[in-house]
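Have a look at the structure below, then the notes.
With one protein chain held back, the other chains of the complex are shown just where they sit.
Showing subunit A:
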Amino acid sequence: TPCRATPSIPSRSRPARLPANVLEEARTRLHVSSVPESLPCREQEFQDIYSFVESKIVDGTGGCMYISGVPGTGKTATVHEVMRCLQHAADVDEIPPFHFIEINGMKMTDPHQAYVQVLQKLTGQKSTADHAAALLEKRFSNPAPRKETTVLLVDELDLLWTRKQNVMYNLFDWPTRRHARLVVLTIANTMDLPERIMINRVASRLGLTRMSFQPYSFKQLQQIIMSRLNKVKAFEEDALQLVSRKVAALSGDARRCLDICRRATEICEHSSADSHSTGLVGMSHVMEALNEMFSSAYITAIKCASVQEQLFLRAVIAEFRRLGLEEATFQQVFVQHQALCRVEGLQPASVSEGLAVCQRLGACRLLLLEPSRLGVLQRVRLNVSQDDVLYALKAD
């Protein structure tokens, strides 16, 4: 294998087309990947992290910080922005120069790979995990002249959990060494992660410098979209408000918000071709996008099911009512199924056919089934609420 290969995706033969109209321009800006230079609505968090890291760099000491928050609340983006600003400050000699490296728990195959990646990003050396751990240990515990501060960002911290927790222990122990000059910023989703999964000596080394990112409120989401669009006039005011209110009510995830807006621009583009529209994304488009992304397909799936499948679902509900339980064997349901067939004037299905119908419903998870080799003895449960099934079967 070539040891110093430069991996790359081949480049395209002709450059990508640029956005041609307002909607396409808006779509490009609304893509999650186009992170703006300054993140709106996270000024306080930015300030806190900035001053924490800056003080550590100026003092030449080390420390840890734990950042938590649900996905899509701007944790990683904020930290990256802080680092950009600090780098700029270091470039103009306001603060001493430092080294920024980043690892992500999800982007490794094994927690011990963290050592390998840190070492490679620090020195460019390739080695095994054990050797890398030893080298890093040496580097952080011995004094060296003119050592720069290292800022290490550890994303998805919970993935670095091992049974002995030695990876986490080392990551949090190095900053406490006198000569390490290491600042570790850790990011994870849950607020109580240190108390929940870490043993005492690891949690105590992580310390109490914590910060949690709250989910975005609807006003913040609205502001985020506005700042992304940056005077490109593609949305009606009300439409934006609807999106942000809906998303804020459900999760407060900015990614979701942007995705819905992007989908709405597509729907608008399709509908503008044939009807009289203003060219702006309106309420109706946003409603459609919201329905597409938030509605569950169970009810439509039941409505589209074949006659026997619908009968089987009805038989399941009838049997549940008879038993007063939420679980029945296929044999019990099948008796009801045959009775229903006779009521409907259909030819009663054979057991094999009934099993096939049952399996089909199980494959798309309308039913939850035991393994099919149990045959007629397998137990059947509904994966949807009974009301949903009844509603879907009734509403014709």
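Everything that follows uses one rule, which is that a contact is a pair of C-beta atoms (placed from the backbone, for glycine too) under 8 Å apart; a residue touches a chain by one contact, two chains touch by 3 or more; residues count from 1.
Quick note on the criterion: contacts and distances are computed from a predicted model.
UniProt lists the omitted chain of the complex under the protein name "Origin recognition complex subunit 4" (options: "Endonuclease", "Probable electron transfer flavoprotein subunit alpha", "DNA replication complex GINS protein PSF3" or "Origin recognition complex subunit 4").
Among A:27, A:285 or A:314, only A:27 touches the chain that is left out of the view. Checked against the full complex, the candidates A:144, A:208 or A:377 give a single residue touching the omitted chain, namely A:377. Contact with the undisplayed chain is limited, among A:212, A:331 or A:386, to A:331. The omitted chain makes contact with subunit A at the following residues, 1-2, 5-17, 19, 24, 27-28, 31-35, 70-72, 106-110, 113, 116-117, 156, 159, 189, 253, 255-256, 259-260, 262-263, 266, 270, 292-294, 296-298, 300-301, 303-309, 331, 334, 338, 346-347, 349-353, 356-357, 360, 363-366, 373-377, 383.
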